[in-house]
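Heads up, one of the protein chains got dropped from this complex, but the rest are sitting where they should.
First chain written, first letter: the chains are A, B, C, D and E, and each begins at residue 1.
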Amino acid sequence: MNKPENLIENGIRLDGRKPDELRPIKIEVGVLNRADGSCYFEFGGNKVIAAVYGPREVHPRHMQKSTSAVVRYRYNMASFSVEERKRPGPDRRSIEISKVSREALEPVIFQEYFPRSAIDIFVEVLQADAGTRTAGINAASIALADAGIPMKSLVSSCAVGKINDTLVLDLNKDEDNYGQADMPVAITKDGNITLLQMDGHLSRDEFREALEMALKGCEAIYEMQKAALMEKYPAQLEGDVIE
Amino acid sequence: MNKPENLIENGIRLDGRKPDELRPIKIEVGVLNRADGSCYFEFGGNKVIAAVYGPREVHPRHMQKSTSAVVRYRYNMASFSVEERKRPGPDRRSIEISKVSREALEPVIFQEYFPRSAIDIFVEVLQADAGTRTAGINAASIALADAGIPMKSLVSSCAVGKINDTLVLDLNKDEDNYGQADMPVAITKDGNITLLQMDGHLSRDEFREALEMALKGCEAIYEMQKAALMEKYPAQLEGDVIE
Amino acid sequence: MNKPENLIENGIRLDGRKPDELRPIKIEVGVLNRADGSCYFEFGGNKVIAAVYGPREVHPRHMQKSTSAVVRYRYNMASFSVEERKRPGPDRRSIEISKVSREALEPVIFQEYFPRSAIDIFVEVLQADAGTRTAGINAASIALADAGIPMKSLVSSCAVGKINDTLVLDLNKDEDNYGQADMPVAITKDGNITLLQMDGHLSRDEFREALEMALKGCEAIYEMQKAALMEKYPAQLEGDVIE
Amino acid sequence: MAELHKDYIYNLMVKGEREDGRAFDQCREITIETNVINKAEGSARVKIGETHLVVGVKIQPGTPFPDTPDQGVIITNLELIPLASPVFEAGPPREDAIELARVVDRGIRESGAVDLSKLCITEGEKVWMVFIDVHVLDDGGNIMDAASLGATAALLTSKLPAKRYDLGEDSPVPIRDIPVAVTAVEVGGTIMLDPSLNEESIAGTKLTVTSNQNGDISAMQKSGTHPLTSEQINYIVDIAIEKAKELREKFLVI
Amino acid sequence: MAELHKDYIYNLMVKGEREDGRAFDQCREITIETNVINKAEGSARVKIGETHLVVGVKIQPGTPFPDTPDQGVIITNLELIPLASPVFEAGPPREDAIELARVVDRGIRESGAVDLSKLCITEGEKVWMVFIDVHVLDDGGNIMDAASLGATAALLTSKLPAKRYDLGEDSPVPIRDIPVAVTAVEVGGTIMLDPSLNEESIAGTKLTVTSNQNGDISAMQKSGTHPLTSEQINYIVDIAIEKAKELREKFLVI
Partner (left out) sequence: MAELHKDYIYNLMVKGEREDGRAFDQCREITIETNVINKAEGSARVKIGETHLVVGVKIQPGTPFPDTPDQGVIITNLELIPLASPVFEAGPPREDAIELARVVDRGIRESGAVDLSKLCITEGEKVWMVFIDVHVLDDGGNIMDAASLGATAALLTSKLPAKRYDLGEDSPVPIRDIPVAVTAVEVGGTIMLDPSLNEESIAGTKLTVTSNQNGDISAMQKSGTHPLTSEQINYIVDIAIEKAKELREKFLVI
């Protein structure tokens, strides 16, 4: 797509959404056999799959922690997930995303229950359309629950951006390419913020508003994550921390 | 060489061979001082050298097997062994060849005699002219015997190919470049097949015939391998497994 | 600079120096907080900084020596230290320089005092102007003393070169680029030679003269190194090995 | 897998049975879904039993190899990512991943499945580069056949994206043949098609046979350390060609 | 750092104090020296407390990215070399070095600090490539802000070396804005600016806010595993923007 004149007109975005509207979300829990927990997550044009292995032994040994589990997170894009073929293997972008995504999830995991062990989270992006890191965190959070890893809360994530001087929820690829700012956020169910990145241009007031908007988006996603888990595990979740 | 009109005419190949004729073979046993066993093997225009070290300690430790030796095989082409200079170091082709060559030899080695140790086989291609992997396996098999590694049998290897719709033994470079199929095979002295790869085009019947042809080629090579070892170790080989 | 007609005229070099004159030297001892010892060394247009850590634990373990310390030396050029930006990371040149520099310093370190431990020397070239390896060795030698590593002697280093058929001390970049020979040397205070490299063209007699010239240059540097350390550690050095 | 379980599978086999009730020459259930990745020029999701992978084909202009200036280029990659199995590790592909990729690649290349000369844009300068990337998501055994099926299925639905590069109208990838790889394992003298993960773990050797529409063989690969006899090989070739025909007709009609 | 010392710092903090006597919203002493490397097109040496680094800017002609044929390129590298800390190791940059480099880079890029369109020499063919290399010499904490300050200061003194490449007269790098990154840490609910190494080691989370001349935000990065509340974030944003203004006026006047 070439740069459109307006990304939003009369309060309606090019894909028909309202400013505070998320893209459609589809969640499947437990889609993989080998992994201890897994989740397929569609978020608009994004298709990601998360797998969790663990708690399990740590290799190499010197990475063990004596009083808690090591959490590892690998965000990876399939070569065919983007317009221009991506070379296989980690690049600087994916290494940074892996780091902040891990840090977005670590605070909810009871790591101290599993000293000397590893909890490995793998997120594969099969199709990318802006927002892959937030989709990955949403998927990973469900996969952790599916793997039975004890957690204080789910983590829910989405971005807020600015297009044509308007704050909008959950940018798609075109809005990201031609927009003025992008700010991915992740929160726990209590509204504590575990991921925050921003680039572009926001005034101090816009930032405050954007953050509020992101929190609301995350809350909506949280309900969908919970529903997906309830459907798979109807009994166990009654009165559980996930709720 | 540009593509010739015919690779075989009146049953005679461009290098003067008959369809079921091997290229000249020259074998020297024990050509290296540092290695525990070694063999220089010329196979037509191929010049390869194989060295065996072991049984010896395994590094890194976690590669040890508690009940048998680890066999490792490294096939490597010298930069100057081919027309266009090859970049030093392993590439995907050499990694695959190393794997199938190792698997061609493992069944004849009494690995269980040497728990926690390594048997390292190194094959260097100094000059390449199609068939380097078969030359390497032939050389490695002799080098293993030269190193005194207990073996059930030697392993003998050669390829069959198809040129101008005719099955021929042991393709040279031009036949490989312009031919229709190439099928490297390795066997033990009992005719058990330990290596089989094929690419090109063979009908079901051609394949059966080609396999027979390969077995005969391997048997001829086996005799030469045995003779070379007998020359070096006249006494020991009497009545031995190598026979 | 394009190739000048003469690099030396009437016994005066393009930068105004006499043939046996060193470039200006500036030494600062103990410039870093985290390192156990450090030294900033300016040698004409060269700006290098050396840090020493140790004796400390060796990682990975298998690099330990049971009866002495391991000395490691990493010479590294900042990307911006040269005219054409240098790619970050070690290259073949820096690996060789690291090796010969380490070997220039090892003979003066009492390695046997610290079995199973490491003495790590890091030299960063911030600005390069020919002679970086000699500047690095001079800096490292002081940093070792600053770290309190027991040493038999300081090591002092400079190069001799040939320009317009004249032997000159301590080549600068232009003299190096357009000169006829370059020969870096390092010595202990007793005049024992711990580094010697040469490339270019020297007759047997020129070589003898060049070596004498280098030794004198090193002796002058040794006095400056000692003075810099005396200034920082006035009391301790009285009657010490450094003297 | 525990030794006890290995014995169980082995003993079943001796009785002529498989853990999942299949006949020795029977494949597990297969599903293929194409066009699953809209950023790719072609794609397929393949499930064979518990094995699950996605193949994406990316196509873009590039420079031909000097020795084939008038032919397009096919590059096949396969990654055994750690998401797909507890035994896979991150990092550069290991020998098994490389072998799998190269056997898939040879199956396509040697069968002449793609008419490479029609992938030439300007001789010696610009040709279509076809990247086949196999992304394994769940290793339930026999990745080989799933990858091969997926690669062929994805190619059959792939388009040359000429429009995007101002090179005219999009067109399908020029397909000439439909290779299908079928893998058998040998366990204690018994030959079984389409091994499950458990069966793979007790098998000494696999043999993959890739065959064409006319029943000819275009690629073979023995993998593993147990020797095979000529008879075993000829038997596998026969049933693999039969099975390939079945699979082709069922899943890969153009 | 020993546990005992961590407790000491923590207890001080509870009493409203910092180890070095600063107020919570006070930075350590800062010195910036520019043009310290004459082989670089621009350079700066920055010291913040015990943290010490050198930033060098190298500029040379290169090929633009296909999607921005009329714009120059900025590439930011940061190395945590083992000279600078006993915990840094040689080898390819790790995730913290990569994160630091990318946050410095985004601060400059997203603020529009450099007018990239003026770095175009021949559209689609040749543009200026600006390499910003951050060489950390001593890690005393808060490398982030030192690196950002250094990068901006070095850019402000950088020249396009047109003469060397026969492209006309040298000229300054076209600067449009002056971004400044300010980092705060959160420790047990308390927010502190410009953390020392000891403070960093007990902090659960850092938040870096990069702001422009007009007080707008151009980049943010939360780093670390402790969650933050909206209130904490908004508070940090406010003081970071104030502090950035101070630093800009003190150190980065053009």
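Things worth noting here:
Throughout what follows, a residue touches a chain if its C-beta (ideal position, glycine included) is under 8 Å from a C-beta of that chain, and two chains touch if they have at least 3 such contacts.
All of these numbers come straight from a predicted model, not from anything done at the bench.
Of the chains on view, those touched by the hidden chain across the whole complex are B, C. Touching the missing chain, out of C:Arg61, C:Arg87 or C:Arg204, is residue C:Arg204. Contact with the chain that does not appear here is found for just one residue of B:Leu7, B:Leu22 or B:Ala35, B:Ala35.
Within chain C, the residues in touch with the undisplayed chain are 92-93, 95-96, 98-100, 103, 106-107, 183, 187-188, 191-204, 207-208, 211-212, 215.
Contact residues of chain B toward the unshown chain are 32-35, 45, 47, 49-51, 53, 56, 74, 76, 78-85, 88-90, 120, 122-124, 126-128.
The rule is short, and it goes like this: only the chains that are shown with their structure count from here on.
Copies chain B and chain C of the same sequence differ by a rotation of 120 degrees once their CA atoms are superposed, given in steps of 5.
Between the CA-based centres of chain C and chain E the separation comes to 32 Å, rounded to the whole angstrom. With each centre defined as the average position of its C-alpha atoms, the distance from chain C to chain D rounds to 58 Å. Centroids built from CA atoms put chain B at 52 Å from chain A.
The touch graph of the protein chains shown is a line.
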